[in-house]
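A single protein chain has been omitted from the complex, and every remaining protein chain is retained in its original position.
Here the chain labels run A and B in written order, and each chain numbers its own residues starting at 1.
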Amino acid sequence: MNLVVIETKSAGKLNPASLETIAAARELGAPVAAVLLEAEETPLAAELARQGVERVLVARHPALARYSPDVWVQSLVQVIGHAQPKRVLLPHSYQVRDFAPQLATRMAAPLIADVIGFQGEGFVRPMYQGKWSAEVRAANPETIVFATIQIGAFRGQPAAGTAAPIELVTVSPSPSLLTAEAPFQEAKQAVDLSQAAIIVAAGRGIKEPKNLELVKQLADALGGELAASRPICDSGWLPMDRQIGSSGQTVAPKLYVAVGISGAIQHLVGMKGSRTIVAINKDPEAPIFEVADYGVVGNLFEVVPELVRALESSPA
Amino acid sequence: MCLKQVPAKDAPLRLAADQRSIREDVAFEINEPDAFALETGLRLKEAHGGEVAAITVGPARASQALREALAKGADRAIHVTGDDAPRLDPYAAAEAITRAIAGEKFDLILTGLQSDDAGFGQTGVIVAELQGAPHATIIMQIEPAGADRVRVKRELEGGFFQFVELPTPAVLTIQSGISKIRYATLMGIKQAKNKPLTTVTLEEIGVNPSLNRQVVEKLFAPVKSKGTTMIEGGAKEQAAKLADILRHQIRL
Partner (left out) sequence: MEHPKIDAPVLIVGAGPAGLACALHLARLMDAAGLAKDEIYLLEKGRAIGAHQLSGAVMDPRALLELEPDFASDPALGAIPVTDDALLVMTEEHAVRSPVTPPPLNNHGNYIINLPRLAQWLGAKVEAAGLNVFTSFAGRELLFDGRKLVGVRTDDKGVGRDGKPKSNFEPGYDIHSPIIVLAEGPRGSLTRELQGRLQLSGENPQVYSLGVKEIWDLPEGRFPRGRVYHTLGFPLPTNMYGGGWIYGLDDNQVSIGLMTALEYPDPATDCHNLFQKFKTHPYMRDLLSGGTMARYGAKTTPMGGWYALPPMTGDGWLVIGDAAGLVNSQRLKGIHFAIKSGMLAAESVFDTLTGKGTLAGYPAKVNASWIRRELWPVRNFHQGFEHGLLAGFLNTGLEMLTGGRGLRARYPSRPGHERMRKVDKLGPPPIEVVPDGKLTFNKVTDVFHSGTRHEEDQPCHLLIADTDICHTRCVREYGNPCQSFCPAQVYEMQIGEDGAKRLHLNPSNCVHCKTCDIMDPYQIITWVPPEGGGGPSY
């Protein structure tokens, strides 16, 4: 049995990454159980039960009201001890990366991070900034294996299937050593594009800085971040922290849309690990089309406004 | 603070004969996230006094990275060395660090978020577990908060942040890009030669790849099985088709 650790969004909703993790677990074939950590009863358990899992485990304790690594680790040790899964899958989120290595180590198990696929008994994960893929497996086949699943690597989708049984598991974590205050939002100093699931990038093809507005509209329509190739940042049209490429950031989002970017190799190495690449360029010979999954040869000043219109009239 | 020496950003990486590692005949440099961790440590020292020690688990070549850390202002360095160092997984590396610093008392252990080569992103947190110390990750600010406590600012997803207080000794993994990394000055480089650099072998502390909990079976070029689907038509048509693909196939 494979256990999926569910992560919730702060508003008490299922994090889409959790659904992706369930999808990943199901690909492995064995029965899937999901564990939810909450402070008090919410409709989440029932919603979770219909997502194509065999079993839902719920750990409910006041200490789970606000995340802290030590409480999470203690609770999950107890849940895992109870459920005895072969594998534990978690989404590769900031929060998971904060506690999962501790959890795995405490249970004398490996944590294979940032998994994008499975190969036999092994897990496939990127290494060297996506230049190579690695097949990794546990050194000892007898232990539990923990794996974090790369965001966007699997397609997760909310379902409304038959409800699986929900089981309450007792956990008794000691109070956290950490005192965490409430999370707050703030304009970020620097943009961390490596965390964006959708990126729309502008290249020299946009010709003038005022045309960035057009590309931004597309980014907004898709719910993504705006980025650029080096010439745009060099000219000061966008700050350097929006630059993708060998002298900027390396990203591998779920969707990368390259608008007016020719695809010089310095740029490609920064984004070709993206799950889906869409390129819009007027030059059919542009190298960007070699890495693109979908290519549109056309005038971006015509295509992009039409695309924004089409997207806005068919909301997700 | 813990640092790792990784292949230089644009070094051409070629597969070694065993197909499960990269050839070593490339240029190396300090892992960039670790450079931010070092910078954080040096700023803490400048603001609050104290001492910064740099440690790395790496083969002979990694001493260069430690010397750079000393040149930038670290007071001393510890090189846990052995030919097997590149083959250690995060757990074994964390064990090596823990054993090498056994008997020392550090208020804070700082690491970078992850290494730019293997990118496991776990060693810092595992060190915390092995040390029995509390930890926090993706830290942007650190301030003392009374005796034996620090208040740190964590970065969360989606533009959220959070302040957390925890007792020391603690392990913190540092967010990249939080400040400009300082340059090593000429005098710094000269003075680095006279700062203590102790060497501990992996053999001495009983760490080797048999401690690994995970194993890289092989490395291969990422498989790109799909071809390019060109979308035909005039602008309006192309836009419509593409919007359709984006909404339904990619499920945005």
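The working rule: a residue touches a chain if its C-beta (ideal position, glycine included) is under 8 Å from a C-beta of that chain, and two chains touch if they have at least 3 such contacts.
Small disclaimer: the values here were computed from a predicted structure and weren't measured.
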item: Which displayed chains the unshown chain touches; value: A, B
item: Which of A:M1, A:L44 or A:M240 contacts the chain that the document leaves out; value: A:M240
item: Omitted-chain contact residue, chosen from B:L15, B:A145 or B:I181; value: B:I181
item: Where the missing chain touches chain B, by residue; value: 8-12, 27, 29, 179-187, 189-190, 193
item: In chain A, positions touching the absent partner; value: 208, 233-234, 240, 243, 246-247, 264-266, 269, 287
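Keep in mind that, in the parts below, only the chains that are shown with their structure count from here on.
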item: Contacting residues of chain B [partner chain A, same complex]; value: 7, 9-10, 13, 15, 20, 22, 89-91, 94, 116-123, 125-126, 128-130, 134-138, 155-157, 159-167, 177-178, 212-224, 226, 228-231, 234-236, 238-240, 242-247, 250-252
item: Contacting residues of chain A [partner chain B, same complex]; value: 10, 68-70, 93-95, 97-102, 104-106, 108-114, 122, 126-140, 143, 155, 157, 177-190, 192, 195, 198, 222-223, 241, 246, 254-255, 273, 276, 278, 289-299, 302-303, 306-307, 309-311, 314, 316
